[in-house]
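These notes concern the structure reproduced below.
Here the complex is missing a single protein chain, while all its other protein chains stay put.
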Amino acid sequence: MIDKVRADAADAVSGIEDGSTVMISGFGRAGQPVELIDALIELGPRDLTIVNNNAGNGDVGLARLLANRQVRKIICSFPRQVDSWVFDGLYRAGEIELELVPQGNLAERIRAAGAGIGAFFTPTGFGTPLAEGKETRNIDGTDYVLEYPIRADYALIGGFLADRLGNVVYRKTSRNFGPIMAAAAATSIVQVDEVVEVGALDPEAVVTPGIYVDRVVAVGERPWLEHGVFVGADDAEGHRGTDAGTVAATEGGAA
Amino acid sequence: MIDKVRADAADAVSGIEDGSTVMISGFGRAGQPVELIDALIELGPRDLTIVNNNAGNGDVGLARLLANRQVRKIICSFPRQVDSWVFDGLYRAGEIELELVPQGNLAERIRAAGAGIGAFFTPTGFGTPLAEGKETRNIDGTDYVLEYPIRADYALIGGFLADRLGNVVYRKTSRNFGPIMAAAAATSIVQVDEVVEVGALDPEAVVTPGIYVDRVVAVGERPWLEHGVFVGADDAEGHRGTDAGTVAATEGGAA
Amino acid sequence: MSLDRRALAARIAQDIPEGSYVNLGIGAPTLISDYLPEGAEIILHTENGMLGMGPQPKPGEIDPDLINAGKIPVTELPGAAYFHHADSFAMMRGGHLDFCVLGAFQVSQHGDLANWSTGEPGAIPAVGGAMDLAIGAKQVYVMTDLLTKKGESKLVAECGYPLTGVRCVTRVYTDRAVFDVTPEGFAVIETFDTTVDELSSLTGLTLVDRTSIPEEA
Partner (left out) sequence: MSLDRRALAARIAQDIPEGSYVNLGIGAPTLISDYLPEGAEIILHTENGMLGMGPQPKPGEIDPDLINAGKIPVTELPGAAYFHHADSFAMMRGGHLDFCVLGAFQVSQHGDLANWSTGEPGAIPAVGGAMDLAIGAKQVYVMTDLLTKKGESKLVAECGYPLTGVRCVTRVYTDRAVFDVTPEGFAVIETFDTTVDELSSLTGLTLVDRTSIPEEA
């Protein structure tokens, strides 16, 4: 029997070694594999290259991974945010390398890695500083830049539900980078609210087929859901009721 | 109010003019827009370039379009089949042009057109006669061929259900070329069993968002379904009960 | 009287016909959604993976899995669809959106856009989806004040700031006037309590006067 389910987040991230390239899904809070990132911090590999849309917010998650000096380089589209002080400090001190990629080229380069495409001509970024030094070509009257795949050793992905075969569905805009990162990494690790029975996911609606997934871990339901049904939250971090104010204050609030 | 629904198949294909490039979805019977092809034959434009995986079977559908001398060129991966006599005859007589493309390159070139990619390096076909004369490049130790997008003026697509906004879902392996063709054509025309209310399709499971679709037409339920529920057929053409034998004999049966 | 930000948003909203697929970027252009004609079906795209984006949720109904490109909680309208990042940016890059509205530091008379970096030494660069948005719609509109806080024109002969996209902007809506980008340079198509001469003086550019030509339907 195929069983990709791991006991806990620590088990799920085991084996990620120094120097690995690790993709981390998520755009804002949505699709961020919070528990897997925490487990990666706990595991402690250093000299990592991280691929993410951003470079961490506040003092938690990816920002804490950076603060913990585990990251040598980050490939992302939007590092500078109101609460990206950890990255900002490391970058200004010359202690982290940055490869800045327009968001759509970032997505397409990750997709190319999973799809076996060797390189592709994209119009995005042509004539801008981010295309400097890159090969360009005019095709049928449009100018393009040649971009190469971004591959990874590991992907950490935030899904919604999965089965033991590794089939995954996402919730709403938390889908973002998850499906393409799952296909681009040698080992893909997905955290979900719940692992469901094989056959419970509609084959027409599976977004990431199990072929792309190596490990699955259930981390429990997020507070804005009850038995899979949306019940709402009071802020974009998912806090509810009276605890929202307190926790938001210590975590730095929503982006 | 947005309403992309057309009264009938004739209305849906109206305006397709001589010399157009027309993509037609389907792989075998699955996803073939039968009623739209028949309406295209009825409409009568000539000198068409057709993009399809095959080059027609038996004497119906695409084969009839060919027999009717409406097609100048076909771009496909697998023209020769046991029952492709119409194409075979025209091709041997030099009366139709063929661009033969490996199936995955065909799909990726169609995808590139919809995705605004100017060209891409693919490993498929390298070193074979189908890459002769094409630009090649070795990237990181792998040999690739440069392939260009395939765009179309129109796409005729066989879906399952749609809403008036043009959101489409497919059934099982009939999805095949539909979603990528919808994105690659200037005008995309989708036939479905039934048009449903806006909101009836699960936003997590919409496969072709309405942005890619210009016209929708309901052609009625196929015989292997009853109120959307699968009830089965006796052959791959979808015939049921006693009529299966007779009709299969005249149509040439399944490929 | 020049238009304030909300009035400008309302003005832009008038030019977006029913049935359009629209990306309103982040920041000021998102105000436009408040002024789209009541009941008209205009479908909003957010590049983090959704068509059919609705307004912000009521308190208590925030869904952290449902946010826009500015990471603000939003809602889902009937007929929405979700997709992943590669599909979302393919949709943009492939030219499927009818309109996108962006902010700007500078727009050149050729339609070049600079809106992601002022190129200051030591500044931390961040581009996000700006370069994809700049090339990602049939009509790329800019919404901006005509002048910077220091009084310099944002419409320029050539951009001095690092570019976001080359020859991509089709129209610029400012607090003082609306400009089309044409082969002859900026054409003024509408003024807000000013004159073409005054605009020429403020921008230092030769402007084409199209204010008296009625817009095509």
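For reference, chains read A, B and C in written order, and residue numbers begin at 1 within each chain.
Basically, a contact is a pair of C-beta atoms (placed from the backbone, for glycine too) under 8 Å apart; a residue touches a chain by one contact, two chains touch by 3 or more.
All of these numbers come straight from a predicted model, not from anything done at the bench.
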Using the contact definition given at the top, list the shown chains touched by the missing chain.
A, B
Out of B:Thr49, B:Gln70, B:Thr124 or B:Ser188, only one touches the absent chain, namely B:Thr124
Among B:Ile139, B:Val196 or B:Ala233, which one touches the chain that has been omitted from the display?
B:Ala233
From A:Val82, A:Val198 or A:Val231, residue that would touch the chain that is not displayed
A:Val198
Hey, which of A:Val13, A:Leu62 or A:Ile117 is the one touching the hidden chain?
A:Ile117
In the whole complex, what residues of chain B lie against the chain that is missing from view?
27-31, 77-81, 87-88, 91-92, 98, 100-108, 110-111, 122-130, 143, 160, 170-180, 207, 222, 224, 230, 232-238, 254-255
For chain A, residues touching the missing partner are 1-2, 111, 113-117, 163, 165, 167, 183, 198-199, 201, 203-204, 206, 209-212
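The rule we apply is simple: only the chains that are shown with their structure count from here on.
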Pick one for the touching-chains graph, please: line, ring, star, complete, other.
complete
Approximately how many whole Å separate the CA-defined centres of chain A and chain B?
35
With centres defined as the mean C-alpha position, give me the chain A-chain C separation in Å.
28
Please list all residues of chain A that touch 2 or more other chains.
108, 122-123, 170-172, 207
Give me the residues of chain C that touch two or more other chains.
76, 82-83, 90, 92-93
